[in-house]
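With one protein chain withheld, the remaining protein chains of the complex are depicted in position.
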Amino acid sequence: MQTFVAVCGSDGDDVHLSSVALEVAERVGRGIAQRGGVLVCGGRGGVMQAACKGAKEMKGVTVGLLPDSKDEANEFVGIPLSTGLGLRRNFLVVSAADVVIGIGGRWGTLSEISFAMIFEKPVVLVAGTGGCVDELASGNLMKASESRLYVAGSAEEAVEKAFALCRR
Amino acid sequence: MQTFVAVCGSDGDDVHLSSVALEVAERVGRGIAQRGGVLVCGGRGGVMQAACKGAKEMKGVTVGLLPDSKDEANEFVGIPLSTGLGLRRNFLVVSAADVVIGIGGRWGTLSEISFAMIFEKPVVLVAGTGGCVDELASGNLMKASESRLYVAGSAEEAVEKAFALCRR
Amino acid sequence: MQTFVAVCGSDGDDVHLSSVALEVAERVGRGIAQRGGVLVCGGRGGVMQAACKGAKEMKGVTVGLLPDSKDEANEFVGIPLSTGLGLRRNFLVVSAADVVIGIGGRWGTLSEISFAMIFEKPVVLVAGTGGCVDELASGNLMKASESRLYVAGSAEEAVEKAFALCRR
Partner (left out) sequence: MQTFVAVCGSDGDDVHLSSVALEVAERVGRGIAQRGGVLVCGGRGGVMQAACKGAKEMKGVTVGLLPDSKDEANEFVGIPLSTGLGLRRNFLVVSAADVVIGIGGRWGTLSEISFAMIFEKPVVLVAGTGGCVDELASGNLMKASESRLYVAGSAEEAVEKAFALCRR
């Protein structure tokens, strides 16, 4: 069975979203597709768009779980699915995934990482991408909680870890 | 943009599910794929499985929104997505669709048709397939409510109507 | 533990909603409160408002699960809870209830009755109140499906049946 990898990170309206994060996202998307995985995300801009772009370059499958309408999808989402749940749809992105890769991100990304921990799914954080992902990667949060958080130093390492963590 | 067609009907455990309904479902799935549509369904057995089988024969895209786990998907679901919502996931099948085709069906199907009416999406009922779909098609229910219910006499007519109803 | 009774029926914008249905709803609300039950509903107008009014006259507890905002609640809802789910919230009304009483109603009510059947919770239909409830009560739908549908001839009989069905 194919591995479903969620890529979580900021939408395009995040003023702190860096070009580094976007480049990492694109390479992560490429890596997921190269390994035959299905990329699942919230379907919108920023990190989600860059990751879908990378996956599409490699002829990968990209699923976007959209807040309200298919029209919100970025142009690299192959399977746009409206949920009608608004931003509550974040939990669905995690439910549909075997593993989560976090890149940059704000509160929405943090809600997704939190749900991954609650549902006991592994999360790979790409260090150096800013936002809540870097703050978590630097180890300053939730030290006392058991977690399935893993840190990767590059896009390629993140994809490798993600697939390794799903192998059973 | 592609048309997303939900196919709703009984799971494989419905003892009243007829071979006619299953054959109609398979032909409906084939028709959706032939027209380049995306088939969305609950991803399980019975009508859902037959429709996915038909779509896959024509190299179509099939999305299954599963109650809890990807492992519940029938073998013809190309994109199995677990929702973690149990049978509450029925509303998502409708949210993701532009139009619904109903074949046979019990209470789950009736919940999906009800949500389609609530969300103002058209539903095409295939007459002669039994279950709640036939009861609705025979006009004995909800006569006083405004509806977007349409009746088709065959699988092919159902697909034709479904795509026509989505053309804007 | 208290019995939680969902009262489901049309909102105030249903032109077919009769004064009979509204009076039945008010008496059902009164009966639920008199027996110490908690009335759960969608929190809006029409049948929901009349039932909450009846329950409040008897100092009962009324919970309204609202589509989006507390401001949508009718004035007899004691505990207005916004869900943010829009009309998808219908499944929550059923999840929160031990038993459902149906009065009049359109597609929204039918979605709630369908979910009650899916979740295997009993539904008491009050005959003579119109809408989908009367159509179901008259036995013209879903004859082939196993169901937990019960028909009552009056508001009082409905409340009596509802509480009896929850006694274990």
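Letters A, B and C mark the chains in the order given here, with residues in each chain numbered from 1 onward.
In the analysis below, a residue touches a chain if its C-beta (ideal position, glycine included) is under 8 Å from a C-beta of that chain, and two chains touch if they have at least 3 such contacts.
What you are looking at is a predicted structure, and each value in this text was computed from that prediction instead of being measured.
S.K.: If you put the missing chain back into the full complex, which of the shown chains would it touch?
M.R.: A, B, C
S.K.: Which one, A:Gly9, A:Gly43, A:Gly102 or A:Gly131, makes contact with the chain that was left out?
M.R.: Checking the options A:Gly9, A:Gly43, A:Gly102 or A:Gly131, the one contacting the hidden chain is A:Gly131.
S.K.: One chain is left out of this view; which of C:Val20, C:Met58, C:Ala96 or C:Ala127 touches it in the full complex?
M.R.: C:Ala96
S.K.: Considering the whole complex, not just the chains shown, which residues of chain B touch the missing one?
M.R.: Missing-chain contacts on chain B: residues 84-86, 88.
S.K.: For chain A, enumerate the residues touching the unshown chain of the complex.
M.R.: Chain A touches the chain not shown through residues 16, 87-88, 90-91, 95, 106-108, 110-111, 114-115, 117-119, 130-132, 135, 140-142, 144-145, 147.
S.K.: Just the residue numbers, please: which parts of chain C touch the chain that's not shown?
M.R.: 1, 4, 38, 40, 61, 63, 70, 79, 81-85, 91-92, 95-96, 119
Simple rule for what comes next: only the chains that are shown with their structure count from here on.
S.K.: Whose Cα centre is nearest the centre of all Cα atoms in view?
M.R.: B
S.K.: So the centre of each chain is just the mean of its C-alpha atoms; given that, what is the distance between chain B and chain C in Å?
M.R.: 28
S.K.: Just curious, how far off is chain B from chain A if you go by their C-alpha centres, in Å?
M.R.: 30
S.K.: Which residues of chain C are in contact with two or more other chains?
M.R.: In chain C, residues 88 touch at least two other chains, as defined above.
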